[in-house]
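Every protein chain except one is present and positioned as in the full complex.
In order of appearance the chains are A, B and C, and numbering begins at 1 in each one.
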Amino acid sequence: MSGAETILKSKNRITIDNVREQFPFFQQPQNRGLIYLDSAATAQRPQQVLDAWQEFNVLYNANSHRGAYKIAERATDEYERARAKVADFIGAASPEEIVFVRGATEAVNFAAYGWGLHNLKAGDEIIITEMEHHSNLIPWQMAAQKTGAVLKFVGFDETGMLNMPQFYDLLSPKTRLITVTHMSNVLGTIPDLAAIIKAAHATGALVLVDGAQSVPHIPVNVVELDADFYVFSGHKVLGPMGSGALYARREILEKMEPVFFGGSMISDVDYTHSTWNDIPWKFEAGTQNLPGAIGLGAAIDFINKIGIGNIHRHDRDLTDYALAGMQGIKDLRIYGPMHNRGPVISFSLGAIHPHDLATFLDSRNIAIRSGHHCAKLIMKRLRVPATARASFYLYNTKSEIDEFIHNLENAREYFSKWN
Amino acid sequence: MSGAETILKSKNRITIDNVREQFPFFQQPQNRGLIYLDSAATAQRPQQVLDAWQEFNVLYNANSHRGAYKIAERATDEYERARAKVADFIGAASPEEIVFVRGATEAVNFAAYGWGLHNLKAGDEIIITEMEHHSNLIPWQMAAQKTGAVLKFVGFDETGMLNMPQFYDLLSPKTRLITVTHMSNVLGTIPDLAAIIKAAHATGALVLVDGAQSVPHIPVNVVELDADFYVFSGHKVLGPMGSGALYARREILEKMEPVFFGGSMISDVDYTHSTWNDIPWKFEAGTQNLPGAIGLGAAIDFINKIGIGNIHRHDRDLTDYALAGMQGIKDLRIYGPMHNRGPVISFSLGAIHPHDLATFLDSRNIAIRSGHHCAKLIMKRLRVPATARASFYLYNTKSEIDEFIHNLENAREYFSKWN
Amino acid sequence: MELDNLYQEIILEHYKHPRNHGAVTNADVIINGKNPFCGDEIVLSLKVKDNIVTEVAFEGHGCAISQASASVMTEQIKGKSLQEAKQLFEQFTKMVKGEGDVDTENMDELAAFQGVCDYPTRVKCALLSWNALKKALEGNQK
Partner (left out) sequence: MELDNLYQEIILEHYKHPRNHGAVTNADVIINGKNPFCGDEIVLSLKVKDNIVTEVAFEGHGCAISQASASVMTEQIKGKSLQEAKQLFEQFTKMVKGEGDVDTENMDELAAFQGVCDYPTRVKCALLSWNALKKALEGNQK
C-alpha cells in the first residue's frame, strides 16, 4: 500500500517512499518498523537539513556579522539567506520582519516582553482562547500581572470549535491584543482566523497567531492573513531544534523593545545607556544558533521542493483516514472536530489511562504521546487529566495508520481483562 | 615543527596533529592551509561533537520530558546526562544548578531579569568593569534603569590590569552585585577573582562571573571560586552553537524568577496564574535545543580526554610564543598584560586600520578578527575605534603563529607604501 | 507476552482496588507529589507516632503504575518505622531503576514492580508516591 501512496499529486509524482528515504531517522536499523506518530511534539529531519548543519560546521563555521575573513562572511550570508527563506515561506513582506529565535515559546515571550510590557496598561484586555498551548498562555499571564491588563478567555464546545459568539462578545475597545493558535496541538482545531483578525482590526486590536502547529502543515501567508505577530518553531517543520521565528509587521518590530541585551544588537554603547541596531538584529543578542537557522532554511527548501500544498493534502488524507478508522473502535473517544482540522488527534480509549495506552503502543513500536500536552486549560475543560495523542506528517503512511488502529484494538483487548 | 608539538605532556603524549585530525573543519580541502585565529569568537568542533548531534537526530530525535516511548526517554536521559557533565566540568555541586541556555548572553540576561529585577532597588549598586563584553554590560544597564540601581565602573591600566584599589573603594554595603569577566575577550586579562569574590562576600554582595572566555582555556571550579553565578557559551568550548549554561547556587536559583514562560516549566496552570516546576526546569521554557546540549556534553568529554590542564598549558605556550614574536614587529602595539593572561591578543600595527589588516591576512589565508569586539568601553578607554585580534586554541600550532607573524611583517611592508 | 512483566496481576489488582485511598484525618504530614511533565499527581497523608507510620492514605490521579505503586506502598509502610520506610524507599528506587541487584525478600508485593526497570518511561510513575514519601520523611512537609 504505502509504496503506491503519492504525496505529490501533480506531474512528477513523488511517492511516500521517495520522501521517507530522505529521512535518515527511518533508515536506521534501530528505527526500522518504528511508527512515529508524534510529529506534533517534534518532527524528524530530512538529510538535507542535517547536511546543511554539518556543512556549516565543517566548511564555514565562524561567528556572523563579526568576522573580517571569508568564512565569516559566508556564515553571515547563509544566515541572512535563511532569514529570507523564512520570510518567503510565510509570506512576510521583507526578511527584516523575521527575528530568529529558539522556537515558538521564545517568540511569544519576545512579544509579551518587547511589545506587551510596553503597550499594555491596567484595564486593557487580552483575548485568548482556552485551547492555547502553555507557551501562548503563560507569557500573557505574566504580561497581564505586570501591567494590570486582563485576560479574557474564549471557550470551545464539545467538538473543539471556538465559541465565536463569545469572542465577538468579549471584543471591545478595551481589547489590545487577541492571541490565538492557528491550529490546536491537542484538538487539531483550526480557528477562523480571517474572521477573528478582521474583527480585531476593526476595533484596533492586534493579533498574535501561534503557528507552531500550522506552519508544518498548511500554506501560511502572514500578509494575506493580516496577522500582526506570527510565531513558529523550526523543529516542528523539519528544521533543527533550537530554531524558529518571530514575525511581526515592520512598524511593530521597529517600535518594540529588545528583550535580550548584549553583543551584536547595539548601535552604540556608553557607560549607562546604549542604543539599538536596526530590526531584526536588535532582537538577536549574542551569538545566534547560526546552523540552526541555516538548517531551518534547508528545511524550507525541502518543503518547497515537495510543495506545502501537497504536504497539506497528504496530511489531511491521513487524518481523515485515521479518524474514520478510529471511530470504528469501541469506547474510543476523539476530542476535537471531525472535519477541517489538523493532523493531530487526541483521544481516550475506555478507562485505560493514556500513559498505559502509550506504553502498550510503545511495546508495539508505535510512538504516540500521552499527557496534558502543555495545554492544561484544555484538560480542565475536557475534564480529563490527560489524553493520548497521535499526530502525522509527510513521512507517515496509511499502512502505519492501519497498524496503529489495529493496535488500539489490541490495547482495548489487553486492558479489558482489567475490568 | 608542528608534528612534534605535544599537547598532552603526560604519559600518552597526544600530539597536536592527533588533535587537529579530530577536527573535520581543518580536514576539508577548502580549508587546507587556513590558519584560524578567531577561536575567541567561536571555536571549531571535533568530530565527536558533530557525531553526537547527528546521532541525536538520526537515532533518537524526540521531544524530552514529554514522551511516553523509548526514544523520547533516551532523548531526555541524554539531555540530563549532558547537564551532569556540565556540572562536573565546572565543579557545580549538582546538575540542578545548571540551566541550559543559548549562550553566555542569554545566561547573563536570565540573571539580570530573574535575579536582578527582583532583588535590586533604587540606590543599590552594581560593580562592573570597563572591560566587560556588551553581553555582560547591557543587561545590567537595563536592570539598573528598571530598578534605579547604579552601575559603578572599575577601570584598568595601560597594561590591561583591573584597578583593584578602585574596586575596593567602590565596594560598599550598597553593593549588591559584582559582575566581572573571568577573562577579557579583548585584553586577555584574568582578573583576580579570588580577591574580588572574597571581598564581595565579606560585604554581602553576590558575584557573577562571565566565563565565556575562560571555560575553554582554564580549569574552572565554581565552588572553589565561590562564584554565585557563572555563565559560559558552548560554541566557544568546542560545543555547538546554540548551547551554553547558566550556573547559580541552588538557593539563588530556587528563589530566582523564571524569565521565559511556556511549556515544560510549569508545575500547575490555571486561567490567570501558574506555578513553576523545580530548578533547573523552571528556567527552560518550551522545546530546548536538545542536540545542542548533548553536543556540549560531547565537547566536555572530548576536553576531559585531553585534559583541560593540558589545553591550558598548550594555549599559554602558544600565547607566550606569539607575544614574544609580535613584540619584535616594529610599530606593533599589544593591548593587555604580557603575562598570566588568556590566549587572545588584541593589537594594532602602525596606522593600518584593523579591517585593512584583517583583509590583508585573509588574503594570506589567516583568519583574525577586527572591530570593537563587542567591548566598546574598552575601545573608548584605549582611545581606538577598533583593534585587530588573534586568538588561539588547542588546534593551533607554533608554525601557524610563525606564519601569522611573518605575515604581520608583510602587512607592515605592504601598507608602508601608504605613508 | 512481555508487557505482562510490567502489568503484573498484583499491579492490576491494586489499580482496580486501591488500598488506603483517600485522606488520613488529622494527618501529621500531607505531601503533594507531582510529575509536572506528564500531569500525574498524588497527595499523600500520614500519621506518625513514636517514629512509626500509624496511618497513611493517598489520593490523586495517574496511570496504572503510579496508582498501584501508591496503593502497594501505603500497605507496605503502614506500621513500619520511619527508618524502615526509608530503607524500603531506597530498595524500591534501586529496583525500579534497575541499578544493580536488589534483595526482594522483605519487599513482599513491592517486588511486583520489578518489571518497571525495563520500561524507563514508567520509572517516574512507579516512583511518584515514593518520592512524595521521601519528601515527607525528610520533614519537607507543607
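Going forward, contacts are C-beta pairs under 8 Å (C-beta built on N, C-alpha and C of every residue); 3 or more make two chains touch, one makes a residue touch a chain.
Keep in mind that this is a model prediction, so the values were computed, not measured.
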item: Visible chains in contact with the missing one; value: A, B
item: Which of B:22, B:370 or B:391 contacts the chain that the document leaves out; value: B:370
item: Residue in contact with the excluded chain [from A:72, A:279 or A:322]; value: A:72
item: Which residue of B:124, B:210, B:315 or B:356 touches the chain not shown here; value: B:356
item: Residue numbers in subunit A that touch the chain omitted from display; value: 65-70, 72-73, 77, 264, 266-268, 277-278, 281
item: In subunit B, positions touching the absent partner; value: 353-356, 358-360, 362-363, 370-372, 376, 379, 385-386, 414, 417-418
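Note that in this section only the chains that are shown with their structure count from here on.
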item: Inter-centroid spacing, subunit C versus subunit B (mean Cα positions, whole Å); value: 45
item: For subunit A paired with subunit B, centre-to-centre distance based on mean C-alpha positions, whole Å; value: 32
item: Cα-centroid distance, subunit A relative to subunit C, in whole angstrom; value: 37
item: Two or more partner chains touched - positions in subunit A; value: 354-355, 358-359, 362, 370-371, 376
item: Numbers and ranges of subunit C residues touching at least 2 other chains; value: 37-38, 121
